[in-house]
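Single-structure report; data block below.
Every protein chain but one is kept in place in this view of the complex.
And then chain A:
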Amino acid sequence: MSDARLRRVQKEIRDCAKDKTSQISIEMIDENPFHLVGAFPGPPDTPYEGGYYEVDINIPETYPFQPVKMKFITKVYHPNVSSASGAICLDILKDAWSPVLTLKSTLISLQSLLNEPVPEDPQDAEVAKHYNSDRAGFISTAKHWAQAYAQAPVHKQQGGVTGGGGTKKVTDAEMAGLSEASVSQFVDMGFERPKVISVLKRMNYRGNNISNINENTVLEELFK
């Protein structure tokens, strides 16, 4: 059946290249037809708009009877995507897989996952907490990530401007979805900045949630 696998993957790559409307691309990275890179633009009207997302595609021996293995190469701030590894939590990549699904249809599903997060079934619990407790803050952090990692334009209205050229640099606190005030509050006590950011992120020290967290609990975590 490995012939069938090769035939099918080649056909999928061909078909995808022919299709100009979907904006989905699938390309080989080396000579291996079973290790591919897929890419698609961030869906409009989301924090990911304007970004360009690359996905690592590994085709198992048993494809298409077993699901394809996919993970984001581009860093994404999203409840169903690990912010560290790019691992994705999506039903069709697991038990809802069907052999008739294709690489392209799976990439389209990833695109719509960016549009509609499923925070009840998170891959990244910290991001999901942020998403659930402070939506505005989440959106702004996701935008920062899109700009920093997915080449999304900094100001949407200015269209062509890319990268951070000439604009205010995004701080590490903002990238973690934390307010500068919260971070400096603990940094001023003498703790190291990366440690403060990691602890506050883990504790979801954001927005209204700050009032639920005892300062001593934060200190306890920082001492660990």
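Basically, contacts are C-beta pairs under 8 Å (C-beta built on N, C-alpha and C of every residue); 3 or more make two chains touch, one makes a residue touch a chain; residues count from 1.
One rule holds in what follows: contacts and distances are computed from a predicted model.
Engineer: For the chain that is missing from this picture, which UniProt protein name fits: "GPI transamidase component GPI16", "Vacuolar protein sorting-associated protein 35", "RBR-type E3 ubiquitin transferase" or "Trafficking protein particle complex subunit"?
Structural biologist: Matching "GPI transamidase component GPI16", "Vacuolar protein sorting-associated protein 35", "RBR-type E3 ubiquitin transferase" or "Trafficking protein particle complex subunit" to the record, the invisible chain is "RBR-type E3 ubiquitin transferase".
Engineer: Among the options A:Pro41, A:Pro64 or A:Gly86, which residue touches the chain absent from this view?
Structural biologist: Candidates A:Pro41, A:Pro64 or A:Gly86; residue touching the omitted chain: A:Pro64.
Engineer: For the chain left off this view, which of A:Asn32, A:Asn58, A:Ser98 or A:Ser184 is in contact with it?
Structural biologist: Once the missing chain is taken into account, the touching residue is A:Ser98.
Engineer: If you put the missing chain back, which residues of chain A would it touch?
Structural biologist: That gives, for chain A, the contact residues 1, 4, 7-8, 11, 62, 64-66, 92, 96, 98-101, 219-220, 223.
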